[in-house]
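What follows is a set of notes on a single structure, which appears directly below.
Just one protein chain is left out here, and the rest sit where they should.
Note that the chains are named A and B in the order they appear, and that numbering of residues resets to 1 at the start of each chain.
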Amino acid sequence: MKAFNDLADFSSEEISSLIELAGRLDAKPEPEALKGKVLSLLFLSPSLRTLASFQAAMTRLGGGSFVISPDMSIHGLETRPGIVMDGTAAEHIREAVPVIASYGDAIGIRAFAERKNIETDLEESEFSALIDLIDTPYINMESAMNHPCQSLADWKTIDDLGIPANGGRFVLSWAYHPKALPLAVPAASLHMAAQRGMDVTVLRPEGFELPQPLMQKAAAAAEASGGSVVETDDRREAMQDAHVIYAKSWSSTRHYGDRLADQKLREEHLDWCVDEPWFDNAREDCRFMHCLPVRRGVVVADGILDGPRSVVIAEARNRMLAQMAVLHQMLGGSS
Amino acid sequence: MKAFNDLADFSSEEISSLIELAGRLDAKPEPEALKGKVLSLLFLSPSLRTLASFQAAMTRLGGGSFVISPDMSIHGLETRPGIVMDGTAAEHIREAVPVIASYGDAIGIRAFAERKNIETDLEESEFSALIDLIDTPYINMESAMNHPCQSLADWKTIDDLGIPANGGRFVLSWAYHPKALPLAVPAASLHMAAQRGMDVTVLRPEGFELPQPLMQKAAAAAEASGGSVVETDDRREAMQDAHVIYAKSWSSTRHYGDRLADQKLREEHLDWCVDEPWFDNAREDCRFMHCLPVRRGVVVADGILDGPRSVVIAEARNRMLAQMAVLHQMLGGSS
Partner (left out) sequence: MKAFNDLADFSSEEISSLIELAGRLDAKPEPEALKGKVLSLLFLSPSLRTLASFQAAMTRLGGGSFVISPDMSIHGLETRPGIVMDGTAAEHIREAVPVIASYGDAIGIRAFAERKNIETDLEESEFSALIDLIDTPYINMESAMNHPCQSLADWKTIDDLGIPANGGRFVLSWAYHPKALPLAVPAASLHMAAQRGMDVTVLRPEGFELPQPLMQKAAAAAEASGGSVVETDDRREAMQDAHVIYAKSWSSTRHYGDRLADQKLREEHLDWCVDEPWFDNAREDCRFMHCLPVRRGVVVADGILDGPRSVVIAEARNRMLAQMAVLHQMLGGSS
C-alpha cells in the first residue's frame, strides 16, 4: 500500500480485510511488527484525536513517530509557488515537506480546506500540492474533502454494532454549530456508508446540500454495492427505521467561502440539535455517531451522548485500531 | 495496580517493594518489559519534570507515550456539566478524557487545584470528576492536594540517604515565593514522611497552617507507623537535630482563594529563604530537598543548592525511577 488517501480507492474486500486486521491487532498485539519504523506526522491544521491515535498506533506496533505541527515554534511555512520570500515565512513547503517525509518510512499529512472556492477544494488542490512533493507512502489525515481514517474507523464501528450492509439505514445529518466547518467528514462518511451498501439519507436544511460531485460519487458507489443515496430536509422521512444517525455540522454550500451569509443561514437552524424526539420513528436501537469534537447542547443533547445510543467513544478508539491496520499493511513485512 | 492516586492507599511494604523495584530497574534495565504498551499523558496544567520523566520512563521500559497538553493547539476543553457549548470551547472533557484514555493502557492526568474554595480542593472534586470518566488504570500526576509520584520519589531519596524511618527527623518548611502556589506537594510530603515513620515538623508562619484534614490524615499515618506530626512557627525548634528539611512555598490557608490578602500576608515573610544559618542546630549532615522548580535567592540561597546539603537533582531523577516502578507494576506482566 503506497497511499491511504480515499476509501474509494479500495474494494470492499480490501476494506474488510483492513477491518479484520484492526480487530486482530486489538485482540492479539504485535509489538514488534514495525520495529524501528518511523511515521512522520505533519499537521498543517490542529488535531487531538488524530495526533494521539497515530502516535499510540505506532508505539503499539513497535515503531515510533514524530510530530510537526503549527503550534510549534517552526518557521512559518510558505505555500505559494514562485514567490520571493522576503516576508515572515522562513521556509517553503517545497523543502519542508520532502525533508519531513525523508525522515519517515511513511508520512501522515493533515491540511484543511481553504474554503474560499468550492471547486478548488473539491479538486483537493492544497492536499495534492503537498503529495506531489513526496515519493514516500502517505496517509491522508484529513484533507479538504476527505478523511479516510475516520471513515475506516466508522465502517468498523458500524460492523462492530452488527448493522447490516445491505438493508442497513444510515442517516448523515447536518447539525447546528456556531462555526462554518469543513466538508471533509460529511463527504467521507457519505461515501463510506454508500460503499458499504447501506441505504443512505443525507438530511440537511436547504443551502447545506452536499456538492453534486460528492453526491454522484456516492451514488455510483451505492450502485456498485447494492445501496442507495437520497437527500432530504425532512427529518421524519430521513429517520424512518434508521439504524444509525451520523451527525456533523458543515458549511453552507450555497454560500461557500462567504462567512457572513453562511452564518445568517445557519442561524435559522439552531434547532438542528440531535435529541431524543429525533428518534421517534427510527429503530429502537438506533445509534448515534459523531467524529468528535462535538459541542454538547448545540450539535447534540447531553442525554444522547450520555445514553445508550451513543457510540462516539468506541468510534474514536477505532481510529487507533483502523490506523494500526493501515500502518501494518503499509509498513509491515507481511500480515 | 489499577490506580496510583495516593501513597496512603499503599502499605509501607507495598511502597518499599515499589522503591526496591525502582532501584532494580535503574541497576538492571528491562527494555522489553512494556513492549508495545502506551501511556496517555494528559496535562491540564503545565509541566517539565513530569512531562520528561514519564516519557523517559516509558521508553526505558520499551513502551511509549503521547502527550496532550494545554499549550497544544487543541480545542479548548469545557469542564462544566450540562452546559450549552456555544462559546469558544469545542470539546467537553466528557468526550476528550475517555477518548485520550482509550488510546493508552494507562493514563496519567495532571490537573491543578482551582484554588477558590479550600473544601472543594480538599475533596479533589476536579480530579475526581476526570477520573470518574474513565475505566483505564490511571496515575495522579498532581492534583489539588496530592502528588504521589513526587512523594514516592522523595521516599526513595530519603531511603537512598540512609535516613532512619523511626527516629528520622523531617522538617517540612514553608518558604517565601512571590506567587500563591498549590498545596499538593506540601500535603503529599507531609503524609509521606509521617507514613514512613518519621518525626515530622511542619514549620510555617501563622496564616499558612496546613488544613486540619491533611494534618489529621498525617497524624493517623504517623500513629500507625511509629512517627509523629507537630507544627510550629519557631524555626529553631523545628530544625533541632533535623535529618532533612523539605522546603516548599504554598498558599495562605487563612486567605485561600483571596490573592490580595494572601500576597499581603506572604510579603511579611520575605525572610523565609532557606540559608545556612537555618541549619545551626540541625544535624551536621542535614539535607535539603525541594520538588523543583525552585526560585534561587527567594525560596533558598544559592549556597545551599550548590552545596553538599542539596539532593534536589537526585530527587528529580528519582521521579523517573519511581514512575518506572509504578508503570511496571501497573502495566507489566510480572515483576
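Quick note on the criterion: a contact is a pair of C-beta atoms (placed from the backbone, for glycine too) under 8 Å apart; a residue touches a chain by one contact, two chains touch by 3 or more.
Since the structure is predicted, the reported quantities are computational estimates derived from the model, not experimental observations.
A.B. asks: Of the residues B:171, B:242 or B:320, which one touches the chain left out of the display?
C.D. replies: B:320
A.B. asks: Based on the whole complex, identify which of A:23, A:98 or A:257 touches the chain you can't see.
C.D. replies: The missing chain is touched by A:98.
A.B. asks: Determine which one of B:55, B:253 or B:329 touches the chain that has been left out.
C.D. replies: Only one listed residue reaches the unshown chain, and that is B:55.
A.B. asks: Hey, which of A:21, A:68 or A:221 is the one touching the hidden chain?
C.D. replies: Once the missing chain is taken into account, the touching residue is A:68.
A.B. asks: Residues of chain A in contact with the chain that isn't shown?
C.D. replies: Within chain A, the residues touching the omitted chain are 35-38, 40, 63-66, 68, 71-75, 78, 82-86, 90-92, 94-96, 98-100, 102-104.
A.B. asks: Just the residue numbers, please: which parts of chain B touch the chain that's not shown?
C.D. replies: 29-32, 46-49, 51-53, 55-56, 58-62, 64, 69-71, 178, 292-298, 302, 305-306, 312-313, 316-317, 320
Here is the rule we go by: only the chains that are shown with their structure count from here on.
A.B. asks: At what distance in angstrom does the C-alpha mean of chain B lie from that of chain A?
C.D. replies: 40
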